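Note that one protein chain is taken out, while the other chains of the complex remain in position.
Chain nomenclature is as follows: A, B and C, assigned in order of appearance, with residue numbering initiated at 1 for each chain independently.
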């Protein structure tokens, strides 16, 4: 019987290696797999490259991992935002590398990695400093930049419903980068609020089919949110 | 009030011009917008390029349009299949042009057109005669072929539920090319089995958001299927 | 010139008045967000948010916030009937694919050829936050800008050539400032409308590129 459910956080994060590229879902505070991210501290992996839309906020989740000195490099679209204090300190001190990618290019590079497309042309960024040194081509009278797929070793995502085959749904704006990153990594680990019986998720409604998911950790919602 | 619903087939197909590229959804007999396709005969447009997975079967739908001499060129992955008699006669007689595209490349070229990606690299077809004269590039030790976006002037799709904003769902394997083609044309016309009130389709369940759809023609299911 | 011109709400109302029913519109973070409230209640305009929403509604009442429903500016929002959720790649496919009728963005500078600079305050800034600005600017069918006419120091934001790092080239087609509404045309900036308290001469003095008068300008 296929059962991708794991019982402990240790099992969920087992085998993640130093130097890994970690895709971290979420946008703003919504859909961030904070338990998985923070638990990487105990898991111990170092020298990580993190791909996420934001460079963390406050001192939780990704910011906490960065503060623990585990992140060598971050690839994101919006490093500076309200509360990105940990990132800013590290960046000023030269302790973290940064690659800025336009948000849609970031999403498409991840999608390309999941879809077996190694590179694609996009109009985004043409003529700007983010396209410096990138290949440019005129197609149909317009100029485009060549961008590369961005695969991960691991994706950490937050789901709403999950089943033992690994099918996932998300909640409202929590779908964001989660559903894209789930396709783009060798090992996709989901923390889910609800773990349901096989067949309980309507096949028309599955957002991430189980083929993309390797491990599921169930993390029930706090009571005040589960209403 | 936005209302994309049209009352008649004439209204649905108004303005389609000679020489247009028409994307036709469906795979096998499932999800084919046969009424829209056949009604193109009365609508009168000539010299069409049709993009569809198959080159029609029997003498209905796409085959009927082809038999009426309206299709100059067909782009598909599987021209010959059980019952593709009309295509075969026309092709032997030199009365129709054919471009064969691998099915996944066809889907991705359509997706690229909808997503503003003018060209992408793919491993599919490398080293085969379908990649002849196409640009090849080695990326990360593997060889890829450059493929171009395939946009349509018009997409004809078959939906299951639709609302006045143009949101669509599909039924089971009827989603196929329909949901991709809906994004790839300037004018997307859906024939739908059920037309429902705004808000009746759960926002988590919408497959094609209304932004991609311009006209909706409701075509209730025959009684024996509507059960 | 002494007038502060239109208030931000008035600017938003002017932009909103030009958006026809049925358009799909993305409103940039900051001032453009005000446009949402200025759209007449009887006109259906469908708002897109990069983080995966179409049919975005107004802010919820206090205490009614849904923790899983935010916009690209990370503010709590609601969803209209007819709305839809989708993921980031699909969301930016809508943007890049030219399906968004209009995007209204803020700006540091706009050049008379339509170049836009709105994401980084200097070439030397090593960690600027681009977000979705470049995708929106390059992808939307129309890009309008809503901004103060000058910087706080009184320097023009409408210029011959941008000095700030560019967001996209030649994309802006209309600018609404506190002082004027200006079209960006192949001939350069064309004045469509201006605040009654400012003279054309003063407006030209506050504009860093030549400003053609259109016949339709109300004076």
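Going forward, contacts are C-beta pairs under 8 Å (C-beta built on N, C-alpha and C of every residue); 3 or more make two chains touch, one makes a residue touch a chain.
Remember, it's a predicted structure, so these values are computed and weren't measured experimentally.
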Touch partners, limited to displayed chains, of the chain removed from view: A, B
Touch with the omitted chain, as defined above, among B:33, B:102, B:152 or B:210: B:102
Option touching the unshown chain, where B:28, B:58 or B:199 are the choices: B:28
Touching residue (missing chain; options B:124, B:167, B:188 or B:214): B:124
Among B:21, B:39, B:178 or B:214, the residue in touch with the chain that has been omitted: B:178
Missing-partner contacts on chain B, residue numbers: 27-31, 53, 77-82, 88, 91, 98, 100-108, 110-111, 122-130, 170-180, 207, 225
For chain A, residues in touch with the removed chain: 1-2, 111, 113-117, 163-165, 167, 183, 198-199, 203-204, 206, 209-212
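Criterion: only the chains that are shown with their structure count from here on.
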Distance from chain C to chain B - Cα centre to Cα centre, in angstrom: 35
Computed distance of Cα centres, chain B from chain A, in Å: 33
Multi-partner residues of chain A (at least 2 other chains): 108, 122-123, 172
Per-residue multi-chain contacts in chain C, two or more chains: 79, 85-86, 89, 92-93, 95-96, 139
